[in-house]
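The complex is shown incomplete by one protein chain, all other protein chains being positioned as in the whole.
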Amino acid sequence: MSGSYFLRRLLLAVPTLFGVAVIVFVLLRVVPGDPIAMMIPPGAGADDIENLRRVYGLDQPMLVQFTRWLSDVARGDFGVSINLRQDVGRLVLSRLPASLELAVVATALAVLSGGLLAIAGVYWRGRWPEAVVDGLTGLTLAIPDFLWGLVFILVLGVLLPVLPISGRLDPRQAIAFSSQFYLAESLLRGEFRVLGMLFTHLVLPAAALALPLMAVIARMLKTSLSEAMTQDYVLVARVKGFTRGRIILREALRNAMIPTVTLTGVQFTFLVGGTVLVERIFSYPGIGNMAIGAVISRDLPLIQGLILTFAALFIAINLLVDLTTVMLNPRVRHG
Amino acid sequence: MLEARGLALALPDRAAKPWFGAAPLRPILNGIDMTVGAGESLGIVGESGSGKTTLGRCLLRLYKPTGGRLVFDGTDITDMEEPELRPLRARMQMIFQDPQASLNPRRRIAQIVAQPLLAFGLAADRQAALSAAHGLLERVGLNGGYGRRYPHELSGGQRQRVGIARAIAVKPALVVADEIVSGLDVSTQAQILALLAELKRDLGIALVLISHDLSVVRVVCDRVMVMQQGSVVETGPCAALFAAPSHPYTRTLLEAIPLPEIDPAWIEDEPSADVGSAEGRARAMDIEGSVAFVTGCNRGIGREMVAALATAGAAKIYASARHVEGLADLAAAHGGRVETLALDVTDHGGVAAAAQKCGDVTLLINNAGVNANRPLIGGDMAEQRREIETNYLGTLAMCGAFAPVLGRNGGGAIVNMLTILSRVNLPALGSYSASKAATFSLTQGVRAQLAGQGTLVVGVMPGAVDTEMSAHLPQPKLPPMEVAEAALAAVRQGIESIYVGEMAQGVAAGLAANATEVEKQFAEYLPQ
Amino acid sequence: MRAVLDIDDLHLRIGRMPVLRGVDLTVEAGQVHGLVGESGAGKTMVGRAVLGILPSAARITDGHVTFAGIDLINLPAASRRGLLGRRMSMIPQDPMTALNPVYRIGRQLTDVLRHSLGLGRQAARQRALELLEQVRIAEPGRVLRQYPHELSGGMRQRVLIASAFACGPEFIIADEPTTALDVTVQREILRLIRKLQQDKGTAILFVTHDLGVVAKICDRVSVIHSGRIVESGTASQLFAVPQHPYTKALFAATPRYDRPGNRLVPVPRQLTLRLLEDAAAYDQRRRMLRHA
Partner (left out) sequence: MAEWVRRSASRGGLWRALAGNGRVVFGGIVALVLVVVAVAAPVLAPHDPLRQDLLDSLLPPLWAGGDPRYLLGTDGLGRDIFSRLIFGARIALTVAVIAASLAALLGTLLGLMAGYFGRWVDTIISRLVDIWMAFPPVLLSIVLVAVIGAGLQAVIIAIVIVDWTRFCRVVRAEVLVQREQDYVTSAVTIGLSRWRILLGEILPNLVPVLLVLLTLEMGIAVIVEAILSFVGLSLSSDFPTWGGLIQEGRQYVYQSWWIMGLPVACIIVVVLGFNALGDGLRMVLDPVMRR
């Protein structure tokens, strides 16, 4: 059953992506600012402008532009960035690894800390650690990643300057990488000094992204765990003579993870969406930072390519979340 | 008033949904036939998954059936859309299983009860509706300030009272009550059931009570319908069905109920096939397709017997009586299947002629009887002779005349309508008891004689029955329909002696245990 | 006869609400002792107090609970866990929720065997198969591999019974074990419990609201109302001649399909009020005693 279920979900992703493409395309064609006007040097004639319009196909009717663009996209050709004069696909691919590393580290931070907070809160239910956990989640839940980023810059970058607040690596260090996955590569090569440096740059933006998700996970998991702890099967486990720790970890946790994963799936896409702004704040060279730059400079092909990339990423994440839920829940697995 | 024919419902089974296309349909109800008469109370029982709750909602057209017809008050409501149904909804109401979920948590109790009055325009304005609501709440035993409270401020029993008040607010003709006492303690349950019985009696509402608890149904309902996996396995008057359940599932269900009395065998034995109130078991016979001959059809059990036979699917019914003109309406009611004929069972020539004429009979029901209501000594001799001639000789003549007919038609069955007084004499009705005792003895003898040709001979021993014949006897009395149904149930299962009703069952049990004691008790009922 | 469990003057509060007001109850070896009461009477709390699985707001304020000579109230948590599973266990109320939905039956049956008896994986599996056979499950091997949602309610309750009897306990608390089941399944489950109980000589405290079930399975019965035992005796005695007005009222309020003519009499309001007033007066006295 799960196989066919995933096939159906996968097929449903196609119209969603198509919808995204249509909306993006239509939206961007009503941009009032003329992108061509921005890129021409002063003194160019009307002919030059006309020429450029033809080169970028902007003189064609909308429908023609759309079908041409769509068929190009289907072939993996996202066009050429107007501003950077480079292939969009290659541009996105060069920046994507940095964003992925940021998102993965942030997620790992959020899951780990959120999970620990929840378990601690339930284990010491009714005592001070629970109050601390509740207070912490309440605070971190209310404040979004954008503000956390700013707070970190102020506190840890400026007032107590302990961590760098800009970029991915110190620009004074010239380190050669063979791929864009700096973190993974230095880890594999065992270059721990570089790894440490990468981490000092990564930790603030990752923490800013992680905190809200951590709060969501902590609150959701704690609620589900508390709920699971009132279930009869926990009572049965207590009568079997198991300790509280074992019951939480081995009886309740897996049940509690099912609603937690489902509900934090959406929040997880928010984390990925949040990279847009956090990268901007920390001048981190990922696709989010690039996207804001593209919007400001009205770089149509680049914006289109980036939004489609994000959409594909989101859909992939949702599928992954679904898969995890199904793996955890035998009722759905065999349903 | 409400009639369902072949009612079916199938819902999409989401779990089995294929890659593409619609989910396959899973049948929930398979062709339910049922009727609910005005003022009648019908219990629907079954275990979880039997479809009883779905049926209840289907009857009120909260679900749209996928097959069959549903007629309410003469209107076919099977395919009606919601706007058309709306005016009818005032006449059919529902009481829900979970009173917490069925009361809008954001409304006060009085508003909840007043709402249907306003919705159906039964109250002039808000104020009138609210004051009517307070009256209704008092009617269901919620006096004082309950109207101003919210549902969550009430106990489970109180909430269920609110549910009842809301349902009866619009004076409906039919109320479906779905497991309304299942979550309640016995003391609360008893209160709600008492309230329900009282309202049913006072307001003349037809009630469909859905429950998994047969005891609850038995206490409240006249008729009962047993469901299993979306089908009706058995239906009949409560007294008859509980006394002699014909379907094995019903028997299992009844035996599984733990009665609050010590019985070590209950938990040790495998379930036995025996039914407490029935003795012996010969060859069973289907009523459906049978050709029946009934005597004494102009009143009481005889009339109901004809109706019961028609409902049970008898192919043909000869309805006889001394005065044939009283039978015209029976023939009209059941169409071509009922044929009336004049017959006085004391006229032996007439009896022989009837047997000659009705050569296709497979089921003979000797119902004709008279009761002089006299003691043995000091009674009118002529009346006593008439009793013997009708009750004993008449039955004997019928058995004798029809035995060859039944033998030719494959054995068939004879049902002799007796009385519990055939087993023990009630001095106040001394001569009647004695004549019936003779007939009881006759039944035993005929049974032995006809065993060879495969004829089932059934003796039906009811307690006091609510007929003209025993109008002067005190309550409780059995409805004649129940006696008729029980008799047919006995035929279906091949039970040779059946005691109908508590009184008869009690006396029979007493006779088996200590006959002298029973005789002593009956001896106290001397003629006035 | 030897007492397995002795509850003496047990008092329990949830928050500030007194729930048990001096419960006295003795369960003898090899017997089924019924504890009957309506909701809120405190019957479930008695069982929970014995097993030490009370809700967090509940406190035992007074009294003794002795199991096989061991004082359960003052027993350290670790020693109590040592008793649970091995010498005492429980058959829970709702088989639909009492099995962990995310694990196979096999794991849930073997974990207690491995934990309490220290059996190895293979030995535990073998024992689990035998246990499932004892509860008359036809294909034990297959059931071990199944998840709870793949079994019917009756099957799940059989698994839970197998689990309760797994380590051969001397004493089991059955908390409304058939309330969630259909009547036909209920009969089978009651038969099974009775048979295993008699074969193994286990003592059971059978908590229920159903007089009918008590009549069928119990040797002795205690009736509980507002946290106090109002009547106690052998089952045959209590069903033949109930003494306490509340017990009589319970009988009068229970519908019986075999006696439809008997009018159902709800438990009279005055009786309930009197019992509640008694309870309140009792609380008052205890408060005064404590302050004196």
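Observations, loosely collected:
Order of writing sets the chain letters: A, B and C. Residues in each chain are counted from 1.
Convention: a contact is a pair of C-beta atoms (placed from the backbone, for glycine too) under 8 Å apart; a residue touches a chain by one contact, two chains touch by 3 or more.
All values derive from a computational prediction rather than experimental measurement.
Contacts of the undrawn chain with the visible chains, over the full complex, involve A, B.
When the whole complex is considered, the residue among A:G57, A:G138 or A:G196 that touches the unshown chain is A:G138.
Among B:S41, B:Q93 or B:T250, the one in contact with the hidden chain is B:Q93.
For the chain left out of this panel, the touching residue among A:V133, A:L225, A:V276 or A:V326 is A:V276.
For subunit B, the residues touching the chain absent from view are 57, 60, 62, 82-83, 85-87, 89-90, 92-94, 96-98, 101-106, 115-116, 119-120, 150, 152-153, 166, 170. What subunit A contributes to its contact with the hidden chain is residues 12, 15-17, 19-20, 23-24, 27-28, 30-32, 138-139, 141-144, 146-147, 150-151, 153-154, 157-159, 266, 269-270, 272-274, 276-277, 280, 288, 291-292, 295-296, 298, 303, 306-307, 310-311, 314-315, 318.
One rule holds in what follows: only the chains that are shown with their structure count from here on.
Subunit B and subunit C have CA centres that are 39 Å apart. Remark: subunit A and subunit B have CA centroids separated by 68 Å (rounded to whole angstrom). A separation of 52 Å divides the Cα centre of subunit A from that of subunit C. Interface residues of subunit C facing subunit B in the complex, by the touch rule stated above, are 38-39, 182-184, 186-187, 190-191, 194, 209-217, 235-236, 239-240, 249-261, 263-267, 272. For subunit B in complex with subunit C, the residues that touch the partner chain are 47-48, 185-191, 193-194, 212-219, 238-239, 242, 252-263, 266-268, 271, 476, 502. Residues 125-126, 231-233, 235-243, 251, 254-255, 258, 328-331, 334 of subunit A are the ones that touch subunit C when the two sit in their complex.
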